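First comes the structure, then the notes that go with it.
Every protein chain except one is present and positioned as in the full complex.
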Amino acid sequence: MFSNVLDSRSIGFGDAFGQRFMRPGTYRYNIVLGSTGCMVDERPYVVEVEKGGGSATMEQHSLVVHCDGRSFTPDREAITIREGDLVVWACPDPAAARFEVRGDKEFFGNARLTNECGYSHAFGLPGEYRWVDAHHGKVGGVVRVKDVRTDSCEGLERWRKRLAKGTLVLIADGKAEPAEVDIVTGQTVFFAVVKGDGISITDSSLVGGAPFAGRAKAKRR
Amino acid sequence: MSLTEAQSVFAAIHEDGLNDLLQRFFAARPRYLSYGSPGFVAATTVNSTQMSAIQFPGIPGGIDWSVQIARPRVDAHPQSAPLPAELDPLGLQRLSIHTVVEICINCNERQNRGREPENHPHDDHHGDKPPSGNLRPVCFKVEVFAIAHAERTSSPDGDAIRFIVDAIELVDLQPTDFETLIECLLLQILRAVLASVRLPLPALSAGAFSLTPAVGPEIENDQIEMYGSL
Partner (left out) sequence: MDITAAIDEPAADQLLDTAIGLISLPPASGAGTLGPFFASYNASASLSSGDVDLIAPSTIRIQDFRLDWNLGFSFGFDLSSFLPDFCIPQVCIDIPCVGRVCTPGFCVNWPTVSVPVSFSDFVKVTADFGISITQTGGVWRVEAVVQGTPNIQFGLVTAGLLAAISLAITPILLAVPFIGPLLAIAVNAIIAAIGIAGVTGLLGPILTPFVSGLRIPIYDQPVTFEALAATSAIDPAVFVTIDDVKAIITSTNEDELVLTIDIS
């Protein structure tokens, strides 16, 4: 059975990692087994960023990652985009291992979400997810996922429609907004990092440290 | 009519089975049929039971004697085996016992048995074999019929039955007074011997079912019957 883990450090089934490229240049990267990026020097894949034509519209380029055992390849080994565009990596194979996009620039990669990037996660199981920055930053938040129980076709249809509606969490300057969100099973939350100092979006149960409790404390007051 | 009648469990041993059981009993424990004073039985063993000599003034060590009883055969009511006229017919709830008894006394007139260890240090006196040196047994064998009833008792193996001799008759013994004397003697001996033979109920049923006795033993139909519950 595929895992459904909230952890931006490795991208799994139901997740996506997106990175904007704000300056022209050649950006090389690799796709490796999750959390092993720092052990791999090769950067076989390329994102070529051309100078933009003055258009203010961001274009999205989606890359499908294929997994062959422990080897990952994007469906296009090199792409050319314009400055300000977004590239999104996702793997649709539920049997695939979790992967990491490792770029040749500090800002480029999902191990540490820095600037103009994002991580989306479809929550497959109900529960309260307290997420933290596994790199010891102070940012964190809560995602409450409520199960939907229905035995009618109408209820099922309503649920499926809700799945198309995402929830945005904006992270900037060490704060998440909103810090707490409520969704139903199967819905997707997109964590957009506007500016950060290399954070992660990680389920607190995976890192052992104190879970995020800022807003919860505020509530108790 | 059911076998168990008003009870739940019935166990009976036919006279043939009882004779088989008694044969096995006396074969395994012959001492119950063999008694004698030290002159005849040096020590009590599985084969013989040592008893005291008959004490009499002027006879050092007393008069040595022995009694050997042949393995008895029983006949439960109704009567199947012939009996002397005095005991015939076999009564209700009775069984007859037929055996032969041999009574011996030592006729050594010198009676020096008490000094034997000093004078005859190499004599063989060990075990249950009678001393061989100075023993002059004089024996007398008589055929005996007895009538007995059964009663319930206890034994190391639980509930048991034993036989109590009620009457005895000797065959062809004269004169009458002598017969009466020997009958009196043997009645007591046989009564004691048979009363000491206790047959546990599981032995009487060869271990078939457990029996907590309530009624019996009853002697009828050529067998001994017990009734009770599990």
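Each chain carries a letter (A and B) given by its place in the written order, and its residues are counted from 1.
Just so it is clear, a residue touches a chain if its C-beta (ideal position, glycine included) is under 8 Å from a C-beta of that chain, and two chains touch if they have at least 3 such contacts.
Model, not experiment: these values are computed from the prediction.
**Q** Using the document's definition of touch, tell me which of A:Cys38, A:Met58 or A:Ala78 contacts the absent chain.
**A** Once the missing chain is taken into account, the touching residue is A:Met58.
**Q** Among A:Ile79, A:Leu168 or A:Leu206, which residue is in touch with the absent chain?
**A** Looking across A:Ile79, A:Leu168 or A:Leu206, the contact with the absent chain belongs to A:Leu168.
**Q** Please give every residue of subunit A in contact with the chain that is not shown.
**A** These residues touch the chain not displayed: 1-2, 4, 13-14, 16, 18, 20, 57-58, 60, 62, 64, 86, 88, 90, 92, 94-95, 116, 118, 120, 122, 124-126, 147-151, 155-156, 159-160, 163-168, 170, 184-188, 190, 192.
**Q** Considering the whole complex rather than only what is displayed, give the residues of subunit B touching the chain that is not shown.
**A** Subunit B touches the chain not shown through residues 1-4, 7-14, 16-17, 20-21, 24-25, 28-29, 31, 44-46, 155-157, 199-200, 202-209, 223, 229-230.
Rule of thumb we're sticking to: only the chains that are shown with their structure count from here on.
**Q** I'd like to verify one number: the distance from the centre of subunit A to the centre of subunit B, where each centre is the average of its C-alpha atoms, in whole angstrom.
**A** Once rounded, the distance between the two centres reads 106 Å.
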